[in-house]
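Here the complex is missing one protein chain, while the rest keep their positions.
So, chain A:
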Amino acid sequence: MAKIIGGVTTSHIPAIANAMANGLEETPYWKPFFDGYPPVRDWLNEQKPDVIILFYNDHGLEFFIDKKPTFAMGVADEYYNSDEGWGIPTIPPVTGESELSWHIANSLVEDGFDMTICQEMKVDHGLTVPLNLMWPGHNYGHVKVIPVCINCEQHPMPQPKRTLALGQAIGRAVESFEDDLKVVVFGTGGMSHQLDGERAGFINRAFDIECLDKLVSDPESLTQYSNYDLVELGGAQAVELNMLIAMRGALLGEVTELHRNYHAPISNTGSGLMLLENK
């Protein structure tokens, strides 16, 4: 049977891609951020997951607001990045996993999550930056990725309560898949940040750390927040915490925190890296 062996939270901002492309990892600004990653990379290289289920939000590459899915997922064998408007260099494609993807899609819709199911889906920095952070040099081609895209751009958005439930439903779907596959779930984005308005630059370190703590030991308590609460406490784009919450939902076993590195600011955000084991 397929088994979710762990979960990871990580930032996905485009500035990370630029820093990596320009070899800035050891500079004083970036070092405290990148220094957090080797233990997670080591764990992934040791555990050798077959599949990564990756929660992210599309920032206007694949989806425009002409048709904006609330929840979308890919079922393709391959995914491509593309120019997002600021000339990020073209990077290698991301490998997909269509069989488990379709199993999850079937299971989710039966479970009441009416996904938009995509056979073609351009994936933006929200998905590619985390993969490159875990396997630098874009050496992620060996791992199969299932993208799950949550609307974090246009209100109304799914509430934390719903994204936790989505994660739980994905956890159940994976556990009912017959092949022996090792799966790790990534929740990407966040944490507190606000890019727009006179309140731009808002970061709430205490709230971020509290969220990380709750993601480990009491994820249900995060469902008390509405997206408006997240905006108030963490800034307009803190709604990206929904991806972290969804990730945690998918871990249905006994969860242990193996590693954490919180650092702020990275660009305009609070960055929360965490590795959770699921037994």
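Simple rule for what comes next: contacts are C-beta pairs under 8 Å (C-beta built on N, C-alpha and C of every residue); 3 or more make two chains touch, one makes a residue touch a chain; residues count from 1.
In the analysis below, contacts and distances are computed from a predicted model.
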**Request:** Match the chain absent from this complex view to the correct UniProt protein name in "Glycosyltransferase family 2 protein", "Protocatechuate 4,5-dioxygenase alpha subunit", "Molybdopterin oxidoreductase family protein" or "Putative FMN-dependent luciferase-like monooxygenase".
**Result:** "Protocatechuate 4,5-dioxygenase alpha subunit"
**Complete:** Out of A:98, A:116 or A:267, only one touches the absent chain, namely A:267
**Request:** Out of A:24, A:91, A:216 or A:236, point to the residue that touches the absent chain in the complete complex.
**Result:** A:236
**Residue, one of A:143, A:203 or A:276, that touches the chain absent here** = A:203
**Message:** So one chain is hidden, and I want to know which residue out of A:15, A:91, A:216 or A:258 touches that hidden chain in the complete assembly.
**Reply:** A:15
**Asked** For chain A, which residues touch the unseen chain?
**Response** 15, 59-61, 64-66, 82-87, 153-156, 159, 194-206, 226-229, 231-232, 236-237, 263-265, 267-268, 270
